[in-house]
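Shown below is the structure under consideration.
A single protein chain has been omitted from the complex, and every remaining protein chain is retained in its original position.
Read from first to last, the chains carry the letters A, B and C; within each, the first residue is number 1.
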Amino acid sequence: MKMDVPALQDFLTRVFPQVADDFEVITMTNSLAKIKLKISEKHLRPGGTVSGPSMFGLADVSAYLLILAQVGPKALAVTTNCSIDFMRKPVSECDLIAECRLLKLGKSLAVTDCLLYSEGDVAPVARASLTYSLPPF
Amino acid sequence: MKMDVPALQDFLTRVFPQVADDFEVITMTNSLAKIKLKISEKHLRPGGTVSGPSMFGLADVSAYLLILAQVGPKALAVTTNCSIDFMRKPVSECDLIAECRLLKLGKSLAVTDCLLYSEGDVAPVARASLTYSLPPF
Amino acid sequence: MKMDVPALQDFLTRVFPQVADDFEVITMTNSLAKIKLKISEKHLRPGGTVSGPSMFGLADVSAYLLILAQVGPKALAVTTNCSIDFMRKPVSECDLIAECRLLKLGKSLAVTDCLLYSEGDVAPVARASLTYSLPPF
Partner (left out) sequence: MKMDVPALQDFLTRVFPQVADDFEVITMTNSLAKIKLKISEKHLRPGGTVSGPSMFGLADVSAYLLILAQVGPKALAVTTNCSIDFMRKPVSECDLIAECRLLKLGKSLAVTDCLLYSEGDVAPVARASLTYSLPPF
């Protein structure tokens, strides 16, 4: 692993200052990332539910960090595809947890799979698969 | 069509006050919506590029308004699936336009197809297909 | 569980006689199906690789059987969406195994997640998520 939890959290803060405070890296291993989206007013929709773009953003950041942990901070990885299924209404005003697995880390493409949960719940609110393009470096 | 452009814009303002000002309904017909995302600081990432969640959000809102125009403001339509391909870097700090087509409006599911463009550009920056679930009403 | 392995295999034979012999239900529980695609000439492409439609078909049948096991043989479940990532070349002329999990079984939609493997291999050749529509019954 080329970046550990503090290195990833620090990288987020430097490179994505607008959103870094929203995310907390809970666990990072070679094949699994666990990332929290700390829910605040801006992530909510009427009724206290978490917005679709916020859930997409959590899946995207989780996959990104999982890949960076493997390839290091220099890589200009970009999302090329995301397929996301919204399955259940998130629990009102509850933080979201992404569990993201690395399915493939190729020379030019990486593929990941995420399940999103309302913290403390066992039934996932969404699933997402994301492909990142890894430019030569 | 059950809702025209002013009705849709008004609906957005009442129901999604946090984000309504970001979106402008340019065109709405029975089969095509053209919606603008007015880019501001919060949509950007380092280098002036538009964030992934902002592009997802534009595709999602466009599909939602296209469906609401057909079924009226009472429907609690929810996104069940989105597949999105990010194809090109958006032009720095430029507004984004979604062109969204209605492919199916069934009793319980609606399917749409969106292309996103940097305003004034001809090559799409992203494509997205979205499925909405339409609860009985 | 409303259908066990023999009931599912028998259902396939009666309802899909053209393809039933290609598939073997290895495991079926409330949340996981393990289904084998017995590779023969018709599934192959030049070089001995398994064709894309064959992999899609395996994921589709696996999700279908996993859902039928829960809702019973009367349901006219139909696939509404599939997102599939092809990640590695399958091992030449080797049977394929799908491991398919049930993520949601709602009143009108069911969502599943599949990983496909060349038998005996640990790295998945493809992943797929499928949504089925469950008509009222």
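Keep this in mind: a contact is a pair of C-beta atoms (placed from the backbone, for glycine too) under 8 Å apart; a residue touches a chain by one contact, two chains touch by 3 or more.
Source: prediction; values computed, not measured.
Remark: the omitted chain is touched by one listed residue; of B:3, B:111 or B:134 this is B:111.
When the full complex is taken into account, the listed residue touching the unshown chain is C:80, out of C:62, C:80 or C:112.
Counting over the whole complex, chain A has residues 80-81, 83, 108-109, 131, 133 touching the chain that is not drawn.
Touching residues on chain B toward the chain that is not drawn are 83, 85, 87-88, 103-104, 106, 111, 113, 115, 123-124, 127, 129, 131. The chain not displayed touches chain C at residues 15-16, 18, 42, 44-46, 51-54, 56-57, 60, 78-87.
Just so we're on the same page, only the chains that are shown with their structure count from here on.
Per-chain Cα centroids separate chain A from chain C by 28 Å. A straight line joining the Cα centres of chain B and chain C is 33 Å long. Centre-to-centre separation of chain A and chain B, using mean CA positions: 23 Å.
Residue positions of chain B touching 2 or more other chains: 80-81, 83.
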